[in-house]
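This view holds just a subset of the chains, kept in their places.
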Amino acid sequence: MAKIMWINPVGTDIFDKPILNMLNDVKQPCTQVEVVSLKKGPLHLDYRYYEALVVPDILNIIKSAEKQGYDAAIIGCFYDLGLKEAREIAEKMIITAPAEACMHIAATMGHRFSIITGREKNIPQMMDNVVLSGMKDKLASFKPLGLGVHDYHKDENMVVQRLKEKAKEAVEKDGAEVVVLGCTIQFGFFKELQEYVGVPVIDAVLAPFKYAEFLVELKDRFGWLHSKKNAFEAPPASEITAWNL
Amino acid sequence: MAKIMWINPVGTDIFDKPILNMLNDVKQPCTQVEVVSLKKGPLHLDYRYYEALVVPDILNIIKSAEKQGYDAAIIGCFYDLGLKEAREIAEKMIITAPAEACMHIAATMGHRFSIITGREKNIPQMMDNVVLSGMKDKLASFKPLGLGVHDYHKDENMVVQRLKEKAKEAVEKDGAEVVVLGCTIQFGFFKELQEYVGVPVIDAVLAPFKYAEFLVELKDRFGWLHSKKNAFEAPPASEITAWNL
Amino acid sequence: MAKIMWINPVGTDIFDKPILNMLNDVKQPCTQVEVVSLKKGPLHLDYRYYEALVVPDILNIIKSAEKQGYDAAIIGCFYDLGLKEAREIAEKMIITAPAEACMHIAATMGHRFSIITGREKNIPQMMDNVVLSGMKDKLASFKPLGLGVHDYHKDENMVVQRLKEKAKEAVEKDGAEVVVLGCTIQFGFFKELQEYVGVPVIDAVLAPFKYAEFLVELKDRFGWLHSKKNAFEAPPASEITAWNL
């Protein structure tokens, strides 16, 4: 059995229920899912400043999840904030996040992919992630929608229209063979969009969740875990205690 | 239920049984596995010439697997030969292969990985795959063993010693945080090696098999399949018929 | 004297005569040219599947050409399919192909070049070749014509118009200083196009043919041949015999 925690790293629980429902709909029979969010904090993470504020809370949640026996945690934001930090402190737990999972899947599905973002502001930080993941030559384009995180489910018809327009441009003009939804809150749209554009449209909630189930299985069967050498070497418990961290 | 075919793309069935046993040991309950090899052909694929000879046979196997209702096929050689060709002709089937699967997993497990190959001869072609997959900056080193494909299970003690030596060098000198076994016939060694070097050692049979199960689930649940736009666009049936291919 | 074989790797001989004529017109006095095609097989190679089917035939032709004393073979398709495989099995013979030859020449003629392809489908595979050859930063753009291989000589006026339009765009908008014709069957157009756009237009038949003559001279005078170390190491004759390949 895989116990998986989805973390909405924002100070609101309004996305918890819909995401929990989505995950319960698609989980493997033996997977047990929990969705949590932060008690307080910014309501979206478009700014690095907001991210910096929530990363310590994310890491605390992950530490306590590990104590409670969780097998995996997903940091539910396409910036993949705190991913490497969390892998450092996780002893036996799998940590993943949307951009990593979506890009791995997209790279398997086609030669190049485009990422639909909310705003132009998102592009530099996402590009850093693309570059560090080695996927730069597989990126056809970023396609900003001009929408904020909280706009996606107010007027869903308008959002669908705009998604269709940008996805079509990506495929027809930019040479994308796969479309990645570059925000977890763009959930609920991938199927309609996929039918419309005729290429795989990777959803930023479903992809990392399934990737987490996959990685948990690798961990349980083969002991494949985030390497504790160098990049994800854990801080010594003695220091953490001594310094009251 | 996932029907998955493992193809040993060589003209010998001596590896079929051990690989089938391995896969049956680790498969998900509903997965059904078959392992096939070629009726005739080279007994290993260290040369591009040998690969060229077997690719048409691999593609024929895949076409008939698709007709028989298989969900996925794995081309069981770390050169990933025929992978893109097979994705072109597959209509609904997932195709994967060892290098792709191992590199995706290794990139998730650490900052850099080394690939243990049989011979120096393997490096240029494998490097081409590394480069095209975007993983060049994640590669710490290739570590050739000086062994041929058919040497791995003759004197297993010697092989284990050599693997340990090369894996240790990779981790201690080259900065690898993960070790990838760069030949499917290096099967059976990953656990001992993993305990010895203390970092994840990715097995070239288990990794693509689990990756195939994962991709089949994505296909079944979300319709995420190899994009049929551009790179994997299928040749028209009319041409195939007209030209008697 | 240089004996050079041009291989049209398709199951039709309709291009053999015009290409033979072209080559005889431009060959050095001592060069002897033959053009061959396949007895059966696909009539074009837009798909990797078609390529996989013909590579074994290409390699057989090359092996027998070597026995007949040929100095060089040119694999006449801009995908350069089978090029590395052929270099593996060639003992003393030069092997070249259009993309390699055109890109080397174009890189010498200007800072950046554009490649005019038939269809968008061609781009991902050609891009792989561009990347592996190191020419990615020298590529200004791909310019797909929206034409199939067998369209080039049906309505040549239309083709010339479309070539002019794409070549002009490449030069004026994309910053190309050289234009490469990215299909051997775009033969016959380079001169008119070159006059029209005012930059060198590299023909995909003439370029590899002249490159082959050049390489044969290097071989004869200096013994410079495809290195038999690693990448092009030949499969052992003993294996080929033992396995009936």
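In order of appearance the chains are A, B and C, and numbering begins at 1 in each one.
The criterion applied here is as follows: contacts are C-beta pairs under 8 Å (C-beta built on N, C-alpha and C of every residue); 3 or more make two chains touch, one makes a residue touch a chain.
No experiment lies behind these values; they were computed from the predicted model shown.
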Identical protein chains in the complete assembly, only 3 of which are shown: 6
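Just so we're on the same page, only the chains that are shown with their structure count from here on.
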Cα superposition angle of subunit A on its copy subunit C, in degrees to the nearest 5: 120
Shared interface numbering between subunit B and subunit A [over half = same, under half = different]: same
Centre-to-centre distance between subunit C and subunit B (centres being mean Cα positions), rounded to whole Å: 31
CA centroid of subunit A to CA centroid of subunit C, Å: 44
Residue numbers of subunit C (touch at least two other chains): 120, 123-124, 131
Parts of subunit B lying in touch with subunit A, wherever the complex brings them together: 26, 28, 96, 100, 104-105, 107-111, 133-138, 171, 175, 177-178, 190-191, 194, 198-200, 202-203, 206, 210-211, 213-215, 217-218, 221-232
Complex contact set, residues of subunit B against subunit C: 11, 40-43, 46-53, 55-56, 59, 82, 84-85, 88-89, 120-121, 123-125, 128, 131-132, 230-231, 233-235, 239, 243-245
Parts of subunit C lying in touch with subunit A, wherever the complex brings them together: 120, 123-124, 127, 131, 136
